[in-house]
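Apart from one protein chain that is not included, each protein chain of the complex appears where it belongs.
Labels for the chains are A and B, by order of writing; each one numbers its residues from 1.
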Amino acid sequence: MTIRLSMKRVIFLLLIIATACNPSVSSNPQTDTVILTSTTFLADITRSIAGERLLVNSLLPVGTDPHSYQPVPQDVAKIEQSKLLIINGAEYEHFLESLLENAGGERETIEASAGLRLRTDAESEHGVDPHLWLDPNNVIAYVENIREGLTHFDTDGAAIYKSNADAYIMQLKDLDVWINEQVAQIPSERRLLVTNHEALGYFAERYGFTVVGTVIESFSSDASPSAQQIAALVDQIKSSGAPAIFLDASDNPALARQIADETGVAVIIDLHLESLTDGPPAATYIDMMKHNVTQIMNALR
Amino acid sequence: MYPHDDHQTNQPILDVQHLSFRYNGRFALEDITFHLHESERVAVVGPNGAGKSTLFKAVSGVLPPTTGEVNIFGSRPRGHVCIAYIPQRSQVDWNFPVNVADVVMMGRSAKLGPLNWPHKKDWDYVHHALETVELSDLAMYPINQLSGGQQQRMFIARALAQEAELMLMDEPLNGLDTPSQEGILSLLDQLKKENVTVMVATHDLEQAANHFDRIMLLNHRIIAFGNPDKVLQTDNLLRAYGGRLRSASGDNVLTADDCCDDGEYEHSH
Partner (left out) sequence: MIAATMGNMSTVINFLLQPLSYEFMQRGMMAAILVGIVCAVVGTYVVLRGMAFFGDALAHTILPGIALGYLVSGGAREPLFWWALGTAIAAALGIGAISKNAEIKEDTAIGIIFAGMFALGIALISTVRSYAVDLSHFLFGDVLSVSSQSLWLILLFGGLVLLTIFAFYKEFTTLSFDPVLAVTLRLPVGPLNNLLLTLIAVTVAVSLQTVGVALMVAMLVTPAATAYLLTHRLSKMMILAAIFASLSGVIGLYLSYYLSIASGAAIVLTATMFFMIAFAWKKFRGI
C-alpha cells in the first residue's frame, strides 16, 4: 500500500516537471516567436514598422555571417513555431532551404527585396547580388513590402503599420541625404572600394564608388580564393591606387592582411554589413549604415 | 660516453643467482643459478620455448628479472656496456638501409656518446672487427645482400667493435649450411683467444659437445650444467626434451626435434 502511493507521487512529480520544462505548453501566445526574420537587420527594420503590436525575432544571432552560416537543430524548432517569416530574398538565405524542408507547420513568407532590380555578374555564373540593404533607397522598398505583409497577417494593425512605415521611410530618406553629404567629401579618385566579397555593389552604384576588386570573387563569403585570384587582386590594388581593404567584423582577416602587406594598403576590419551589433556602434539598421559610411570616410578621405 | 660500471676483477664474469622470469602467469625461467668464468664457451641447449632467448635477455640487461640477481663482474648488467646480445637473424629488419660497416659501427655508439661522430680510432675497431670475421670485402654492401653466414659474422663483428667481453648468441647456427656453421665455430675459437666469454644457444647437440667447454641443458629450469659427457646423458636429455628426441638411423646419435615452434613469449616487431 505504502509503495503504491510513493509511485503515484513520483509519477505526479515527473508530470509536473515535464510540463514545467516543456516550452510549448505556454498560455500566452504573444510570448511565442511568431514573427521570425532571417537576420538581425531585417528584425530591426521590421520592428520599426511593427512597433509594439508584434514580437519580432531574428533567427541568426548577432555577429554571424549569413553566407557561411551552418544551422543547428534548434533553428528548425524556431522556424516551426513561427507564423510569419521575413527574408531578404535574392538567394541570400541558402541556409534556410534545408531548414524549411524539415520544419513542419504553416507560415507566410515575406520577401523583403521583392520587385527590386537585382545586380548579376554577367561574366561568371556567380548568381545574383543579395546585398540590396546596403543602399537605403532599396530599404524603402523593403519597408513597403514588409508593411504589406504585416497588414495581411494582422489586418487590425493596418493603420499603425502605415504610420510607422511612413515615419521610418522619412528616416531612411534623411539617411540617404546624410550619406551623400559624407561621400561628397571624398575626392572622386579615392572612391575606391576593396572588400572581402562582393557586398558593396549596390552601395557603390548608388553613391558613386568603384569596386576595384574583392578578396573572394563571389557574392558570398563562403569560398576560398585561388592563388591567381589573389595575385590578380594585388595587381588591381596596385594599379588603381585603392587606399584600403574593407572587411566585415565576421570575416577572417588573415588573407586580407597578406594582401595589405604586399600592397601597403590599410585594412579596416570592423564594417558591419551583414549583421547588427549588440549595442553600439550598429544597434539598429540606421546606426549600422552610419557606422559603415563613417569608417569608409575615415579611410578614404 | 654513456655512463657504465667498472669491472671488479676478482669476480666471475657472469654470476646468476636464483633468476626467475614470469610472464603472463607462466614461468619462462625458474630458479636459474650458475656462473661463468672468463673466456669460457658455453652452449645452451633446450627445446624451443625453453627460455633460451629470455635467459640471454635477462643476462644482457634487456629484461629485468622477476626475482633473482644477475651480476656481471660483480655488478648489475644495466651498468655494463661490455655485453653483446646477438639476435636471431629472423628477428632483424634486413631491408633497413644500412651497409655492413654501418651496422658494425653501431656497436661503437656507447663508446661515442651523444653529439659525437666516429673518429679514426672507432674506424680502426670496425676495420679490425671486420677483418677478424673476414667480411672486410663486404663492408660497403647493403645488409640485404648478405648470406645467412655473412649476416651472423656481421653481428659478431659488431660485438667485437663494441669491445664486448661477454657475447650471447641466439641460435647463430640455425639455417646455415655446414661450411658456414664451421666458419662460425672456428670464429668462436678465435674469440676464445681474444678472451671473450661466449654463450651460444643451439639445437645441434653434437656441435655442442665438440666445440664448447660446458653445456647447459635448459627447459625453464637448468636440467644440467657441466662438461658435455656429463650433461649429455640420456636421462638428462629426456628430462629436457620430453618426447622430442629422435634417434638417427639406429646409432647413438640423438638430435633434438626443433620442428615445432612453441614460440617464446615475445613477438617480433
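Note that contacts are C-beta pairs under 8 Å (C-beta built on N, C-alpha and C of every residue); 3 or more make two chains touch, one makes a residue touch a chain.
Bear in mind that the values here come from a model prediction, so they are computed numbers and not experimental data.
Asker: Among B:Arg22, B:His35, B:Arg78 or B:Arg239, exactly one should touch the missing chain; which is it?
Answerer: Answer from the full complex: B:Arg78 touches the omitted chain.
Asker: Out of A:Pro61, A:Gly208 or A:Gly241, which is the one that touches the chain we can't see?
Answerer: The single option touching the absent chain is A:Pro61.
Asker: Touching the left-out chain: which of A:Ile79, A:Ala199 or A:Ile259?
Answerer: In the complete complex, the chain left out is touched by residue A:Ile259.
Asker: Out of B:Pro12, B:Gly68 or B:Pro142, point to the residue that touches the absent chain in the complete complex.
Answerer: In the full complex, the listed residue that touches the missing chain is B:Pro142.
Asker: Please identify, in ascending order, the residues of chain A that touch the omitted chain?
Answerer: Residues touching the hidden chain, for chain A, are 60-61, 64-65, 67-70, 72, 221-231, 234, 250, 252-255, 257-259, 261-262.
Asker: Write the list of chain B residues that the hidden chain touches.
Answerer: Touching the chain left out of view, chain B contributes residues 2-4, 57, 60-62, 78-81, 83-85, 87, 92-93, 96-99, 102-103, 105-107, 109-110, 112, 114-115, 117, 142, 144, 158, 162.
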